[in-house]
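Read through the structure below, which is laid out as C-alpha cells, and then see the notes.
For this view, one protein chain was removed and the others were kept in their places.
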Amino acid sequence: MTEIAETHPAPAPSLGTRLEVIPVMLFAAFAAAPLLATFSGAEGYVLSLLTRVMIFGIAAMALDLILGYGALVSFGHAAFLGLGGYAVGILASHGFEDALIQIPVALLASAAFAFVTGAISLRTKGVYFIMITLAFGQMVYFLATSLAPYGGDDGMTLASRSLIAGSGWLENDFTFYWFCLLCLFGAYALSRSIVASRFGRVLRGTRENAVRMEAIGFRPFRFQLAAYVISGMMAGLAGCLLANQAEFVSPSFMTWQRSGELIFMVVLGGLGSLHGAIIGAAAFLLLEEFLPEILHTVSFFLSEETRAHLAENWKMVFGPLLILVVLFVRGGIMGLLRRPHHG
Amino acid sequence: MAEPLLELRNLRKNYGALVVTDDVSLSVLPGELHAIIGPNGAGKTTLIHQISGMLPSNSGQILFSGEDITDLSMPQRVDRGLARSFQITSILPGFSALENVALAVQARSGSSFRFFGNAAQEKDLNGPAMECLGEVGLAARAHIPAGLLSHGEKRQLELAIGLATAPKLLLLDEPLAGTGHDESQRVVETLRRLKSRLTIMLIEHDMEAVFSLADRVSVLVYGRVIATDTPERIRANPDVRAAYLGEEEMV
Amino acid sequence: MTATLFFVQALNGLQFGLILFLIAAGLTLVFGVMDFINLAHGVQYMVGAYLVAAFSAWTGSFGWALLLALPTALAFGLLLEALVFRHLYDRDHLDQVLATFGVILFLNQGVKFVWGAAPLSVPVPELLSGSVEIANGLLYPVYRLAIIAAGLVIAALLYVLVNHTRVGMLVRAGASNAAMVSALGVNIQRLFMVVFGFGAMLAGFAGAMVAPILSVEPGMGDNILILAFVVIVIGGIGSIRGAFLAALMIGLVDTVGRSFAPNLLRLVLDPAAASQTGRAIAPMLIYIFMAAVLFFRPSGLFPVKR
Partner (left out) sequence: MNATIKTLGLAAAMTLATAPAMAQEKLKVGLLLTLSGPSAVLGQHARDGFQLAMKDLGGKLGGRDVEVIVVDDELKPDVAVTKVKGLIERDKVDFVVGPIFSNVAVATHKPIVDSKTFYISVNAGPSNLAGKSCNPYFFATSYQNDQNHEVLGKVAQDRGYKKVYLLAPNYQAGKDALAGFKRHYKGEIVEESYTPLNTLDFQSELAKIASMQPDAIFTFMPGGMGVNLVKQYRAAGLADRIPFLSAFTVDESTLPAQQDAALGMFGGSNWAPNLDTPQNKKFVQDYVAAYNAVPASYAMHAYDAALLIDAALKATSGKTDNKDALRAAIQKAEFKSLRGDFKLGANGFPIQDFYLVKAAKRSDGKMQTEIVEKVFDDYTDAYAKECAPTN
C-alpha cells in the first residue's frame, strides 16, 4: 500500500530570507478588506463572509500542517472545530464568557482529544488512518447530538460573543474581524516557524521516508503525534472563532462532510504551502457563496426560470469544476500560481 | 582477543517453513572491517535488517558493546551507536544533500522538539554535516536536491548520512551496488579512509573490494555462517570454495 | 420470546450486512486492485435505486426494472470510468478523493435535477410482498428474506468468480501486486475496466434491491458509503472474504447493538440512565467497533499480503 499522500516535495519555506509575494499579498488583502466592506454598504455581510474565510483558513492550515507536511490525512478534523465551538458554548452557558478562559480550555480539550485519538490512530497507516480518524470524529459528533442540556442536535445560541478580559470588544464586527485576522496571522507565523524548525524538518523527513528517519535514530510516532496535537489545537481555536462568528454552536459543525470539506480546501489550495490552505478555504467558501449568483449572471441570455433553476443547481457546476481542477491543475491553486514563475 | 563490539548469538529468522537466517553466530571486533559475503539469497540483507532492528528475530541474541539489544527498536539501536545504509538507496529525495545529512546530525544532537528557529540555518547542524559530506567527497553537491543526484552520488550520500549519526559501528549493505567503475573506486577509497576510525560491517558482492578492504570475512550460505576468517584463509578455505566460490574464478 | 426476538434481530443484521457487502465488495476490489479511492461508489448505489424506480414506473414490473437497471448501471459505471476515473489511476489518493467528491456533488444534484427532490417510490413486487410468521405474532417480510437470499447468492457467485476463474485469479493477483500482473502481459487497463464496471453494477444492484424498502432520494448513497468504507477497512482492503465477514459483523453490531444495548446497560445502571446512555452509545457502536478492531489489527482483519 502506498502512502496516501505522495505529495510533490514541498520546498522548505525559508522565513525571512525571501519576501514571498503571495502570502504578503494575501494578508495585505485581508488587511484592506474591511475598507472595502465599509464601502460596500453591507459591511456586516462582507465581514461575516471574510471572517468565515479566515476561520476556515485557520482550520485548513491546521490540517495542512499534518496533511501537507506529514502526509497524515485526518478525516475527522471537523471534530476539533466542534470541540472548540462547544468549549465556548458550554462555558458561556455556565457563565464563563471570557475568551481568556474559553480559549485555553478549548485548546486544552482539543489537545487532550488529539493526544488520545492520535496515539491510537497513528498505529495505523494510509487509508486505515483516514478511517480511524473518521471514526473518532463520528463519535464526537454523535456525542454532541446527545448533549440534551446543550441543545442536542439543534445546537445552542450564544447570548453574545466572548468577552475579552471582561470587555465586549468582539461584539463589534470590525474588532472581531481584526481579532480573527490576528489569530490567522499568528497561526500562520507559528506554522511557518514549525515547518522550518528542527521539529518540522523531522516531520517533513518522515513524510518522505519514514524508514530512513528511523534508521538515523528518530521515532516518527512522537513527532507525528506532537504535530497532530498542535494541528488539533489550531483547529480547536478555529472552532472557538466559528462559534463566535455564528454566535451559535451545533453538531453540524462536525459532520464528516465538514471534515471532507477541510481536506478539500487544503488540496484545492495546494498541499504543503500553508497559505495555499487559506487560499483554498477562500476559494471554496466564496464559490459556495457566489457560484449561484455567478451562474445567474452569466446565463443572462436564458429565461428567468431557467436561470433560477441553474442557480439553484449550482452544485452541478461546482462538482465538474472540482474534477477539472484535479485533472488539469496539478498542485491546486498554488500550483497554478507557481507555474508562471517556473516558465 | 578484545571484547567484541557486536556479537550475534544463534540468530534466526524464518517465515513459516522458510528459514532465511539460521543459527548465525559471529562477532565484530572494535576497529575491524568485517565483511559478509555469500551468494544471492544467502540472507545477508535479512541479517543486516535483524541487526539494525528493522526486522525482529525469531530467536537468538544480539549484543552490542556488551549490552543485549535484541528487543530494542531501530531508533534505540541508533542511539547506542549502530548506523546502517540501505542496499536500495533510501534517502529523502526532496531534501538537499546537506539537509539529508544535517537531519542525521540533528538526530544525534539532542532535542528535535524545537518549534522555532530555522533548522536550515543552524551552524551546529550544517557544520558537521558539511564535514561528513566532505569525507565522502560530496561537499560540492551539498545544495542539490538529493533526488537529483546521480546513483553513485546517492550511494555516497548514504554513507555520509550513516557517518553523521556518529556511529560506533556502521552496517553497510552493498554500498557499491549499481555504481560505475569510477564511482566505486571513490567509495572504496572513502571506506579505506573510514576504516581507521570506525568499526564497519560490510556486505558486498564486489570481491575485489571485499578482499582489499576487509580485516575478516564471514561467509553466509543458505542463512548459515560456514566460515569466518582473514581474507587469505577464506580464499583458501575448501568449504567456502565448494559451497560458494565453487566453479567461480577467484580473484 | 427473547430468543425469538434475538433471532429476528440477527436476521435483520444479516440482511443489513448483506446489503453492505454488495456495496463494499466493489469498493474493496476497486481499491485493492487499482489502489483507487472511489468516493463516488455511493452514488452508484443511488443511481441503481433511481434506475429501478424509473424503470419500474415505466414497465410497471419490478422484475423487468431490475433486468433493465443492471446493464444500465453497468453502462453508467463504464461511462464514468472512461470520462473521469481513468484519468485518475496514476494520481495520488488525495486527487482521487477530490475528483470523486466532485462526481458525488454532480450526481446528487443531477438526480434531483432529473427526478426532482421528492423521494421516489418503488412498490414491493407482488410476488414477494407479504410476510411469514416466524413465531407467535412475529412476522417477517418475505421481501427481506429475498434480499438475504439474493445477497447470499451473490456472495457465493463472487466467491467462485474470484477463487476459481482466470479473471478472479488476475484480480486477486492484482490486489496484492498490480505491477506484477501488468508485467505478465495482462491488459491492465481492461482488467481495471472489468473490475470497475463490475463494482459499479454490484453497488447498483444493492441500490435496486433496497429501493422497495427504502426511500429513494438524492444523497442516499453518502452515509452508506461511509459504512462501506468502515466495512472494507475492518475487513482488510482488497479482501472479499474480509469484506463479507466485516459487513455481517457491522450489520449485527448495528442492529443487535441498537436493540439490546439499553437492555444490557440496565444490568449495571438504573433504567433511565441505561436508556439515556444506550441512546447515546447506539449510533457510535460501529465506530467504536472499528476503532477497536484497528487498534488491535491496524491493517484490518484479513490484510491482503503484499
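When the chains are written out, they are named A, B and C in that same order, and each has its own residue count from 1.
One rule holds for everything that comes next: a contact is a pair of C-beta atoms (placed from the backbone, for glycine too) under 8 Å apart; a residue touches a chain by one contact, two chains touch by 3 or more.
Keep in mind that this is a model prediction, so the values were computed, not measured.
When the full complex is examined, the chain removed from view is found to touch A, C. Only one of C:Gly77, C:Pro212 or C:Gly242 touches the absent chain when the whole complex is considered: C:Pro212. In the complete complex, the hidden chain is touched by one of A:Gly155, A:Gly200, A:Gly260 or A:Gly331, namely A:Gly155. When the full complex is taken into account, the listed residue touching the unshown chain is A:Leu242, out of A:Leu63, A:Ala79, A:Val202 or A:Leu242. Although one chain is not shown, part of subunit A still touches it, namely residues 22, 25-26, 29, 33, 36-37, 39-46, 48-50, 52, 142, 145-146, 148, 151-157, 242, 245-248, 250, 252-253, 279, 282-283, 286, 288-290, 292-293, 308, 312, 315, 333, 337. Subunit C meets the missing chain through residues 1, 4-5, 8-9, 12, 15-16, 109, 112, 116-121, 123-124, 129-131, 137-141, 143-144, 210, 212-220, 223-224, 255-256, 258-259, 275, 279-280, 282-283.
The rule we apply is simple: only the chains that are shown with their structure count from here on.
If you sketch which chains touch which, the chains link end to end in a single open path, with no loop closing it. Ranked by separation of Cα centres from subunit B, the top chain is C.
Taking the mean of each chain's C-alpha atoms, the chain closest to the overall C-alpha centroid is A. Put simply, the C-alpha centre of subunit A and that of subunit C have 31 angstrom between them. Annotation for subunit C: no residues touch two or more other chains. Of all residues in subunit B, those touching subunit A in their complex are 52, 54, 73-75, 78-79, 83-84, 86, 90-95, 99, 103-104, 106-108, 111-120, 122, 145, 147, 161, 164-165.
For subunit C in complex with subunit A, the residues that touch the partner chain are 31, 35, 37, 84, 87-88, 91-95, 97-99, 101-110, 112-113, 222, 226, 229-230, 233, 237, 279-280, 283-284, 287-288, 290-291, 294-295, 298-300, 306. Residues 9-10, 12, 14-16, 190, 193-194, 196-202, 204-205, 208-209, 211-219, 223, 226 of subunit A touch subunit B in their complex.
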